[in-house]
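Okay, handing you the structure first.
Heads up, one of the protein chains got dropped from this complex, but the rest are sitting where they should.
Residue numbering begins at 1 within each chain, and the chains themselves are lettered A, B, C, D, E, F and G in the order written.
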Amino acid sequence: MTTPDVVFDFARAERMGLDEAVLCAGKSSGQIATILRQAQHRGVGLLLTRLSADVHATLLPEFATQIDYCGISRTGFFGPMRPVTSTGMVAIVAAGTSDAPVAREAERTLRHAGVEATVIIDVGVAGLWRLMNRVEDIRRYPVVIAVAGMDAALASVLAGLVAGLVIGVPTSVGYGAVEAGRTALNAMLASCAQGLTVCNIDNGFGAANAALRALAIASNKKDCTPWETQPSSHANS
Amino acid sequence: MTTPDVVFDFARAERMGLDEAVLCAGKSSGQIATILRQAQHRGVGLLLTRLSADVHATLLPEFATQIDYCGISRTGFFGPMRPVTSTGMVAIVAAGTSDAPVAREAERTLRHAGVEATVIIDVGVAGLWRLMNRVEDIRRYPVVIAVAGMDAALASVLAGLVAGLVIGVPTSVGYGAVEAGRTALNAMLASCAQGLTVCNIDNGFGAANAALRALAIASNKKDCTPWETQPSSHANS
Amino acid sequence: MTTPDVVFDFARAERMGLDEAVLCAGKSSGQIATILRQAQHRGVGLLLTRLSADVHATLLPEFATQIDYCGISRTGFFGPMRPVTSTGMVAIVAAGTSDAPVAREAERTLRHAGVEATVIIDVGVAGLWRLMNRVEDIRRYPVVIAVAGMDAALASVLAGLVAGLVIGVPTSVGYGAVEAGRTALNAMLASCAQGLTVCNIDNGFGAANAALRALAIASNKKDCTPWETQPSSHANS
Amino acid sequence: MTTPDVVFDFARAERMGLDEAVLCAGKSSGQIATILRQAQHRGVGLLLTRLSADVHATLLPEFATQIDYCGISRTGFFGPMRPVTSTGMVAIVAAGTSDAPVAREAERTLRHAGVEATVIIDVGVAGLWRLMNRVEDIRRYPVVIAVAGMDAALASVLAGLVAGLVIGVPTSVGYGAVEAGRTALNAMLASCAQGLTVCNIDNGFGAANAALRALAIASNKKDCTPWETQPSSHANS
Amino acid sequence: MTTPDVVFDFARAERMGLDEAVLCAGKSSGQIATILRQAQHRGVGLLLTRLSADVHATLLPEFATQIDYCGISRTGFFGPMRPVTSTGMVAIVAAGTSDAPVAREAERTLRHAGVEATVIIDVGVAGLWRLMNRVEDIRRYPVVIAVAGMDAALASVLAGLVAGLVIGVPTSVGYGAVEAGRTALNAMLASCAQGLTVCNIDNGFGAANAALRALAIASNKKDCTPWETQPSSHANS
Amino acid sequence: MTTPDVVFDFARAERMGLDEAVLCAGKSSGQIATILRQAQHRGVGLLLTRLSADVHATLLPEFATQIDYCGISRTGFFGPMRPVTSTGMVAIVAAGTSDAPVAREAERTLRHAGVEATVIIDVGVAGLWRLMNRVEDIRRYPVVIAVAGMDAALASVLAGLVAGLVIGVPTSVGYGAVEAGRTALNAMLASCAQGLTVCNIDNGFGAANAALRALAIASNKKDCTPWETQPSSHANS
Amino acid sequence: MTTPDVVFDFARAERMGLDEAVLCAGKSSGQIATILRQAQHRGVGLLLTRLSADVHATLLPEFATQIDYCGISRTGFFGPMRPVTSTGMVAIVAAGTSDAPVAREAERTLRHAGVEATVIIDVGVAGLWRLMNRVEDIRRYPVVIAVAGMDAALASVLAGLVAGLVIGVPTSVGYGAVEAGRTALNAMLASCAQGLTVCNIDNGFGAANAALRALAIASNKKDCTPWETQPSSHANS
Partner (left out) sequence: MTTPDVVFDFARAERMGLDEAVLCAGKSSGQIATILRQAQHRGVGLLLTRLSADVHATLLPEFATQIDYCGISRTGFFGPMRPVTSTGMVAIVAAGTSDAPVAREAERTLRHAGVEATVIIDVGVAGLWRLMNRVEDIRRYPVVIAVAGMDAALASVLAGLVAGLVIGVPTSVGYGAVEAGRTALNAMLASCAQGLTVCNIDNGFGAANAALRALAIASNKKDCTPWETQPSSHANS
């Protein structure tokens, strides 16, 4: 009855009509190759997250070349992918260049699900006029993902200026009192702007999924999830 | 140029078309009465949060009797209030009786904004069949607020069973390793179920506001927020 | 050789040409009265901090009526006091009404030293336009004390808009992820705005003293502090 | 009277009738070889834990080839080993592939003591039906070791579904609010399911030993432990 | 569909053949009376935990006099109770008098379930000979609950001397570096004695339930828990 | 075999030739009276620590009047007491008036053991000349107990100026970053002055006992502690 | 509308009349080269901070040779730089050699802005006479930056001896209770010397900027900062 260590649940993906995501951190290239081979055999697409350049480089050429890889966000697209079906619904706003990897992970996760997001980087509040120049644009998006580290003040300011759903993603950028992102996380949770929701530190993938859940409201999908079609978890976490 | 300590910004409320909320914790009954008097004079309604029974009792009778007060959630409705304009969109699911105050704060905040939520209490995962009996109902709601303390496992389980937006609210119920809600908060943030978003500990008010932001997506309100109409902050925090 | 527990060092005050401050927290009204009596006898003035209304009420009438007491900031002026010798140099900017006690402690400490500060309350960034309406005024002050709790975003935004010295004072207002002011403290320390300096949580007294130290630069006082004239510590802490 | 740094207490093992375990973390391959040589000389078997592949590779060939090594769990069996004397008593249930090393450490520790455990991996609660499909099986085991990181919700759900002894082992898998396993640890300790006991983070070895202690109850061994036969500690920790 | 705040699930108790426990902390005497009345009506017994003397005193006389109340452990027995069916299986060993409330909570929880435990108090390791005088007795018990605060060294020493299952319960006794029991908790988790399992701080109730789960191994109850008979959670937590 | 909750081990005191100490925090006046009565019957003296004025007031008059009580240190001497046998060996140096209770607890603990210490209060480093005026005196003592809260800089400065044994006692005085004494504790542990040893926060009793242990070196007592004469622990902790 | 990841805002620098700083930590040499090229093209100078020797070595020779690089402080000057316009205004005082990198970062940041500071290293309070020999000199500076790790006692002692503005910079030097600089940070915040302000751990750059802000008071620059001339943030943080 003892099971193997890698049990990829493609049934989940099939039942849900969603492509599956694979968290690559902590997996060997051998384990990842096993999953890719199974996906290939079934003809399903996969989103790979936290795929380091090193591990990507050690994958067999047959797989490495088939992956649309982004080194900044450490994500890969493998196999068939959805076409873009939604644009203009999600803005991803990041405070600085150092936050770009997290912002890009969110962007790529959304793209894999068919949602094209707008990304605006380097509008931290230390130079408030940068943000002010963009704020009219940002307010047009019903969902805004705010990516910021250090004091995370960008998320509070944005949530005070935008009426839509604001999803904060603290980042671990910095040192000392930054406490590896814990300060940004707490600052977002303690925000004086009401209704700001928060994801785990550096979790662009999670923020994108929260955005997808919210977009489903507008799509009136609320009744279509029978027992067999739960949203998938991050595979083999 | 020095300002008084209490500067209630009714202009905000008027510009936004939203009623204003007053965080009563840390305010004397005198300060609260000042705000109520101003609101009365302008004919605007107010949501009062964290209004303890003691402070409520010390308000002048003229105000105390005009407040629709709920002792469990420590909230009050004062003055004119919106009619219910939305039902069946938000479910509030709480793990145990001890989580009821937070769940009720969320419910009352939504009600004040015209949204009637469904509240389901005492479905913690220690007795999983209680939740399983209700899960088909819960999945019909596009927005689910999951209220849980201690291990907060309810939020993860719900986010794995529900396709809509799930907003987790950790509560401070318990002792020892509970760490006044910090454990529940971290467990929600670290959830293996993807796309779960989180609010501050015991912050039913914040979760309700996040739900209101999300519901605006469906209402197609995304373009209607010019500079003058930012979502209000918690007044005089 | 064993000393008594209360050793009030008036010599310090005399040598420095500064009035002395007494931290009343943790002292009985009897101990405070002893110090007041000694000050009276010498004809020197005192600033009393953290003097709760309860302790103030239990002081002998002879002392209680001689104290210019402020219940919000829990400070008292006793005996002779300096005239105002400086105005327009320090602005104290606070995010919300709950931050007023700390802002007022700073204001009163400065006033006791002859510096009249401007106080601006309820300009938190959740409603950014409130701050924007005041920012031109605030920038005229060479020293700005920024008082904010929760996410403390006000301090970062201010330090990004003001060229003078900005001294942040985090406050302990709030609950949960606020962590009794630790989050605001860390956020200020981790601020993306460069050159923001920080004091202990709720320490309006300390911020005022830092401002006094900075103002001495302009007054060209730098050479006038021989061995006998160190800045005093908080007496009998 | 000064002692050497490595004092391996074989007398303990002999008195107790149990094989000895060696925690290899923090020991050089030279120190480990010394212990192996002594064990070989006495003809006793050893369980090696936290033996990294690197250190394993640097052991002399004479030892490396005699070790039954498992790279996933970083454990080794050296020398004579007990036959399997118990099956069907312990289930090890892990939430995801990343938890496999800890689950396998528990499995191997039990095997070395003659207990064959059943291992079930990848049944985390994010996809609850995976667990539900296995729950009837799991309930047949009097002792269940629940291995889970992140939110550790699996342990709470299991302890609510299983009547036997449930031993939780939090793992350090993840990032950010996961806090290197501290969140999973606290969540298990704070579990709403009563009677869940917990071991240190990543401590599959400890959980297996707790299971062995519990199995002794059924074996009616309670009277057979005179002074000379204490359970051994982890040698040379 | 909205539920009331207090939903007492007697069905659980009936299905499981176990009496139900009510965590009274955070419940008003009115809420407790409601549950007692329902239990009385059904003729089932209840274990009340964390029932403070104050709340006990405010219960209606009809209930207060029917409760077998223990002020030290803050527990109450209400209604019919099981006879003692097991003795000599569980020893509860506590380091000092201050740990007695937790030890007694464990004892009373076991007694309510029909298990008579032996309680040994004031054998902390600071005076090691006190423990040594009792250790031969203690080793006869297949399950030992070790209750200790401060450095919790008693639990490590016991787990090194006893071959049975040792369940550690850290207590919150002390100040400073004690960190409200967190130090004792961590010390038990980090114990150098292998196989020590741990419960939450001050959780005598949980330790007793873990002991009951372990005793079931000896009773060969492992197959008798169909879907309807899960172990109950702490009611209405 | 079950023991009572209060087991006062007078045998310990008798064997060691030392009077016994009773930690009164967490004990009812009834429990304390029981111990006093037993001590009276045996004719032994007791040191009572952490005896609050409230509990002291509720002791029976027969006991209250026999206790030499000190409200500042919350200590009491009961029954026969040693004469002073040592002077000039221990200096207790405290930074401020707020640290006096801890300093006095150390002084009284030493006095009860026959050691007369010198106490010097209000020499914190914020006014360094106060300390400098006393440093020649302080250096004459072979053992110095340094009592300081907040930044605890006094302990580092003293350990850099004094050649004898320096025992630091951090105090919990202050707020915010003081973290209830944790900052002072860590600062002492991290001191740049080598060989500074540290006790728990506010633990004047422990520091005095460490001093007594050190003084025994000079008294050449090192051989006189057979098995029966261990130093006692704090009774019934 | 999506922006590139590196958006260097030279407009800021030009508007403010200040050279720009680039935080190199977390940037590839390619990204840094892009910024340098742009700066070169515009003819503006840059301060590079946290530029590791490794990254410096991988920059193209054309850039590496043009950078005035300091390996201790990991800073570089690139392009045109201000002449020294101020001396004798800022002293940087560090406790030990290990604090030199932070002290030198402050020195170099000031130098880049035209301020020549005096640096005094190895005057920690463990050998108080070293500091005492220098204190008359130090007191002549209107601004003192105190750099210290471990117990950070130097900052408290200095703030008690110096009347000017004292800016504390805790460093992360040490191990254990040092907690990577958190202890020094908290000790400075909790200092018994009033008016000590604090920057983030190891943030010599921030302290220098605070000093620059303070020096502006003396220069009477307070009115010259219209909207377009905010102090810059750390570029592309």
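Here, a contact is a pair of C-beta atoms (placed from the backbone, for glycine too) under 8 Å apart; a residue touches a chain by one contact, two chains touch by 3 or more.
Everything quoted here is computed from the prediction, not taken from an experiment.
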**Message:** Among E:Val22, E:Met188 or E:Ala210, exactly one should touch the missing chain; which is it?
**Reply:** E:Met188
**Hidden partner interface residues of subunit E, rising order** = 95-96, 124-128, 150-153, 156-157, 159-161, 174, 176-179, 182-194
**Prompt:** What subunit D residues would touch the chain not displayed?
**Reply:** 1-7, 9, 12, 25-27, 31, 170, 172, 180-181, 185, 200-203, 227, 230, 232-234, 236-237
**Fill in**
Residues on subunit F facing the left-out chain by the touch rule are 21, 139-143, 159-167, 185, 189-190, 192-201, 205-206, 208-210, 212-218, 220-225, 229-234, 237
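One rule holds in what follows: only the chains that are shown with their structure count from here on.
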**Complete:** Matching interface for A-D, options F-G, B-D or B-E, criterion over half of contact pairs identical, gives B-E
**Request:** Using mean C-alpha positions as chain centres, tell me how far subunit E is from subunit F in Å, no decimals.
**Result:** 35
**Asked** Touching two or more other chains, which residues of subunit G qualify?
**Response** 159-161, 185, 189-190, 192-194, 200-201, 230, 232-234, 237
